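Before any comments, here is the structure.
A single protein chain has been omitted; all remaining protein chains appear in their positions.
So that you can tell them apart, the chains are marked A, B, C and D in the order they are listed, and the count of residues begins at 1 in each.
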Amino acid sequence: MRKIGVFVCWCGLNISRTVDIKKVVEEASSHPQVVCSTDYKYLCSEPGQKLIKEMVQEKGLDGYVVAACSPSMHETTFRELASRCDINPYLCEMANIREQCSWVHEDREEATEKAIKLVNMTVEKVLYNEPLYPDSFPLTKRVMVVGAGVAGMQASLDIADAGYEVLLVEKRPFIGGHMTQLSETFPTLDCAQCILTPKTAEVARHPRIKMMPYSEVEEVKGYVGNFEAVIRRKATFVDWDKCTGCAICIEKCPKKIYSEFECGLKEGKSIDMAFPQAVPFKVFIDKESCIFLNRGKCGVCAKLCPEEAIDFQQQDQLVKEKVGAIIVATGYDLIDKSELAEYGYGKYKDVVDGMQYERINSSSGPFLGVIRRPSDGKIPKEIVFIQCAGSRDKEKGKPYCSKICCMYTAKQARLYKHKVPDGQAYIFYMDIRAGGKGYEEFIYRSVEEAGILYLRGQVSRVFEEEGKLVVWGMDTLSGKKIEINADMVVLASAMVPANGVKELANKLKISTDEHGFIQEAHPKLKPVESMTRGVYLAGCGHAPKDIAESVAQGSATASKVLTLFSRDSVMAEPTVSIVRKDECSGCLSCEIVCPFGAIEKEDYRGKIIAKVNSALCQGCGSCAVICRSGAIDLRGYTNQQLIAELEAALWK
Amino acid sequence: MNNPGYLQNLYLPRLASIEKITRETGDIKTFRLAFLEGDFSHLPGQFVELSVFGRGEAPISISSYFPGENSLELSIKKMGKVTSYVHSMCEGNKVGLRGPYGNTFPVERIKGQNLLFIGGGIGLAPLRSLIHYSLLKRGDFGKITIIYGARTPTDLVFKEEIFNIWPSLKNTEVHITVDVATNSWQGKVGVVPKILKELNPSPENTVAFTCGPPIMIKYTLEALKDLNFPEEDTITTLEMKMKCGIGKCGRCNIGDRYICLDGPVFTLKELKTLPQEY
Amino acid sequence: MNSNNPERTYFLIKKSKVQSLLNNLYNEYKLFVPVEEEEVVDFRRYEVDGNFTLEFTNTLLPPKGLFLPQQETLFTFNYERDISIEEKIEVSRRIIVGIRPCDSKSLTILDEVFKDVNEDVYYLQKRNNTLLIGLGCTNPQIYCFCSSLEIDPGKDISVDIFLTDLEDSYLVSVNTERGQLLIKDFPEYFEKAGEDEITRALEIQSPAREGFSVGFDKKDTEVFMDVEKIFEHPVWEELAETCLGCGICTYLCSTCHCFDITDELTKNEGRRFRCWDSCQFFSFTNMASGHNPRPDRKERIRQRFMHKLSYFVSRYGCIACVGCGRCLKYCPVDIDITRVIGTITNE
Amino acid sequence: MKNQSYVELTNILKQKIDRLLSEKIVDYMIVYEKGSLWFKTRPKMIRKQTDMEKVIWNRYCQFNLSTFLKSLSGKDENIGIIAKKCDLGSIVELIKNNQIKKENLYILQVACDGVINWQKLENLLGTKVAKAIEVEEDSPNLVIKMPERNIEVLKNDCLPDKCLICDFQPSPYANDFLTIVDEKIEDIKEIKSQPLPNLEPLDNMSYEERLGYWLKHFSRCMRCYACRNVCPVCYCSTCMFDGQEGLWISKESKTSDNYVYHLTRAFHVATLCVECGECQRVCPVNIPLMKLNSKLAKEISDTFGYQAGLLIDDLSPFKTYCQEDPDEFK
Partner (left out) sequence: MEIVAFCCQWCSYAGADLAGTSRLKYPADIRIIKIPCSSRINPTFILKALSKGVDGVMVAGCHPGDCHYATGNYFTRRRLTILKRLLEFSGINPERLQLYWISAAEGGKFAESVRDMVSRLERLQDKPFPRNPGISL
């Protein structure tokens, strides 16, 4: 078999403080197949890598073990180094003696003993590692962007501008996402519509962007470079080729409904356009409420439409599209009312969430930009903003910070003060998080603003008394109980992932974190990649963020996609399963358990046996375990390798 | 009754160290081994059981003949556990050896005759010990003809000897052929049996020795028959899976013969009496 | 492996004294006695006052395992600085009590193999150090056919001491000097046997020589020497259809002796051991190149019978079968050597 | 069943097979043939009608012939097979696992009221069994006619466990059900009041006793692998223990490795094992393998409500999952 090198890293004091490096080096060298065993202060550093390279050449190593930090930190580093040393990168393995040894154990002797074991195990594994070579597949240079918020639009524009076709799938009938609902935006306080409209317009007229509003992803098959998506184009019951957006129908439609866009502050109609600047500039019928669709009567719109665009027969359409990459930019929703009951939200009309307030504040909103309270349209003179409504609250299962609330609350309070100069705004906060260019200054200005009172503390209850909303809180700085009689309460509600993202994630075979936000492949190094190759993520679907960040991430995914598209084929990870044909009995159990449909049938010497499509295989190894005979094995984690590792773990 | 140690333990290998490694082809290396202590003598055709401690043993033909030295050469093709491991070893490393085992080429009987060697691939290894032997005792033999072939030029073994040393010797002919030529290949192209037929050697006072892959042997034997080589002068070596090498473990038998004891060298005549199970 | 002593002597030992004798022997010897466990009788190490039985027909596993254990470490080695090897050879003095005539015959057959040309120290050392106390069969089991191989179930001169069951005592026939010495060491257990006991023993033994349900005429096996003819016989094809390739027949066979040699290594310490192998297994002859001269059940089952009835005979002059009936009894698909011989000779 | 019934059934069987072969409905038939001793039978493949006289059906046909189907995947031959009720389960499993196509199979189910395990019979009678001339059934007894006298034994004492719980009914997957109306199956059923061998004795042991129990048994195993080779649902073309020799367990039969082998074997047949009992029958060293098999079958049925060999469309619970599965883990 092979000549193995062992390199033990001190990681400065991180490892050497608890692990007796010298002993580990010595023990490793007693392995008959370890022909070189040595240590260095920082192996990942330039000189460290040089040392490894020299040893490889001097001793003619076939593979090596780096005993250092977690492979998730530096496996790539050392595998790339291996390539540069003319060793197949898969003949390099790491023994994790930092995160799983020196950092978690205190007793020097114990830690040293464990480190020795871990090195032994890894050496034994490497003995059975096989050189692996990535496979390559053709690539469709077309991308699907799911979610046409500002993040999705930015990604689309960047990619389309670079010359590739983009399919922009949006579940709502208009593009722009939540930003379309905002009034002015921090930190510059420019009007959201003003900065957004040029973008939506650009998207709409871009020759390489195929907009698919009011559509949802039904199914995704395939793999990086070769996805096949089925998209459901939901019926709008309006022929959009004919509709001119004249809105006559809307006016006459007798059915009033809840307007999602206006967050219920204003009624919508069964046939409607979300807002007057919507792109596409078309109306659609709400299937649930339309009288005609439900009872077969009415049809006023159809009668009135000058273009005869109404088409009650319209059906959902399923379209198949081939794309090479997918960007998930599904954005956010705000936490559900029911979770904020202690603030009286949902119970009292004048307790509103941040988005409702944005609408109230918006000059195109229900009160045309005058701050009025929803219950009676009065201008609130005392207004309480409550930050962290739902966020950073373990009990609600949202222990995370929604990140933008400090900023938008400050923005909203300031806008309030601009519009109601004699009003008093109170802001309850836990602490202020204003990381971002110009953010601290922005907050500072609102704190300085007369009439905005920042109260550090939490609100325990909000209830109505004599037409006022009584807010009970606690000032944690002074330790005093506070009671405010307010006209209106604004909750900076927690951001949660958009509804339906979990299902979408399942279809795309990507994972979501415990809160339902889409999981990135690596929190630091691969923040815009998902776990599935060829699927990227941007915007608030990944985590709460503001517009600037969403846009930046949109552009980042675009750059990833463009990198992918810069080659004519995709390389696949070689750690996939493989069938030893002679040993396969053709029971096809593996086909049933493979979550990626990676097992195909193959005729081998007159017998049907299993075959792995290495482009689809993600290397989970389920098949290797259901297969009783071990005919299918997972490269990189073969039975042989794992057993070698296991046995070494049990050496006395 | 209690008599420990009165018998010699034939399962214990003697230690030897790797003196020199020559890479022959992509998967064949020749190892020159020297015993750490004790003498060693053998005759052409015999093999040893090579031990790599912890990985096992493999029977390997001795491919050299260095009388009086306690060293030998083994040419090993990388196949499985043991052979792969040996391939990763370096000069100075230690291995174990048992043997020599097996019968030998009939060196006495063939005195005074012409020798025709027909080898294919690694099959030249066992023949080489006899070639060494006959060249050392050059006076004992008549003309020596060596026909050797491999799949491609890079698969040829003992390149120095077959191209430079042997052809330069008196009354010694070397014909080299490959199945598939490369651009730079100047020599013969064609499978060994075909070249043999073209050369049309006379069976007169000649003994033919052949060794190589089964398919080559099959057609070579046919060709030799066509050339009227008598069965008793057509000599080959057999390969069977083997463990003990000393006729106990029971797996290398073909009919009532053990390859490790009665072989690996057989004349075609003897082969004919055995069941076709090899 | 007995120094021959032509003059046989006879003693008697009371059945009731046997345990006490065993307890005494225990101090000087490793004793192996038949023990019944889970309806199976096998030779086991005897401990003082331990269980044993002499009322059985045949042990499940043949006693070959006491000389060629199913697994046996040959030597250990260590890579620490330089390679060092330490051989492991069993040298203790041993006695096997209750070995049947067929099984003791199998040992003389195995001796041929392990003495031939190269002497196998592991086997022979144990063989030389082991005294055999045989036990005659009065009631052969239905699968027995030792008589077909000219083995006498009532008499065995190849063991050192031979016992014949006389209801409340055993007739002790001493065949060898080693046997004599043993008797001399423990005079208190043995009394001289009288003529009538010796004749009685003869009477008891005689019915044992009949009463066989299966068997063949030894002469019939001679056809197997015509390898060319038998080799392509259709019977192999037929047997291969049902044979499971399990190797029970070879593992349980008293004369099958094929083994494998394997190394085991943990870091820098290891050992080489041998363990039983079977010609019925695919891997037995499968070579590194992937070529297997006996790739199918047909070739393998043929090998088993041909080896016993033909190849072994031409090499060592005797059939490698002692008629113990184990293969017959335990073959899951009732493949029966006596029938195979019958099928071939009856044409 | 009376001796006469067996004779009649054998005749019906022969006629049927004759037709199947002559009309080329099957290329060959897997049947029972007489064994070397009167209480033994052996499996046999017949291709020619001239071999017909070898076909036999009697109370000693305990083999599960479906074992011989497992190596047939990929061969395009039509095969006929004689199957008892219990053998049908394993045929179903082979079909489910793509080892054989239903279309290529002709299943002749024969009426069966229990087969005799000759080891049990032999243990009851000792070696005398050889001398028997004939065996007749006199429900609930078997009458063994010896030269001098007759011996009676309770038939149930000679039956393998599986027969004690068998319902003898025709299986929906059999092509034919061959029977003669002789004794009513109901009557026979009543006799089988004996409770099943239970696993309780083990349940009452401590872990150490239990481990000791098994290790004692496993220490006898000589790894002949007959239990695996005979098992109809051990259909892997190369068993994992053979594939990469020495990888999973040493070639040496160490008790610890035997433990790994046996538990793995049991786990591998779990969800497939139809409790035909063949593995235990063939084990030369009497290891109670069925205890392991039955235990797993029971656990799987309790946990997932699944029984092997029952329905061709059922998916093995190990090949599927349910989000609401019991989760005893943290």
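Going forward, a residue touches a chain if its C-beta (ideal position, glycine included) is under 8 Å from a C-beta of that chain, and two chains touch if they have at least 3 such contacts.
This one's a predicted model, so the numbers in the text were calculated from it and none came from an experiment.
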item	value
Options D:K155, D:R220 or D:R281, residue touching the unrepresented chain	D:R220
Of A:V104, A:L189, A:L368 or A:L525, the residue in touch with the unshown chain	A:V104
Chain A, residues in touch with the chain not shown (by the definition above)	70-72, 96, 98-101, 103-107, 110-111, 113-114, 117-118, 121, 506, 509, 511-514, 531, 575, 593, 595-596, 618-622, 624-626, 634, 637, 639, 642-643, 645-647, 649-650
Chain D, residues in touch with the chain not shown (by the definition above)	199, 202, 205-215, 218-222, 240, 248-249, 252-260, 263-264, 266-267, 270, 292, 295-296, 299-300, 303-304, 317-318, 321-323, 325-330
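The rule is short, and it goes like this: only the chains that are shown with their structure count from here on.
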item	value
Approximate Å spacing (C-alpha centroids) for the pair chain A, chain C	72
Cα-centroid distance, chain B relative to chain C, in whole angstrom	39
Rounded Å distance between chain A and chain D, as computed from the means of their C-alpha atoms	55
Overlap residues in chain D, where contacts from two or more other chains coincide	none
Sequence positions of chain A contacting 2 or more other chains	32
Residues on chain A engaged by chain D in the complex (per definition of touch)	580, 582-589, 592-593, 605-608, 626, 628-631, 639-640, 643
Chain C residues within the chain B interface of the complex	74-75, 77, 79, 82-83, 85, 87, 89, 91, 93, 113-114, 116-122, 124-125, 128-129, 131, 178, 227-228, 231, 257-265, 270, 272, 274, 277, 279, 284-289, 291, 293-294, 299, 303, 306-307, 310-312, 314-315
Residues of chain C that touch chain A when the two form their complex	79-80, 266-268
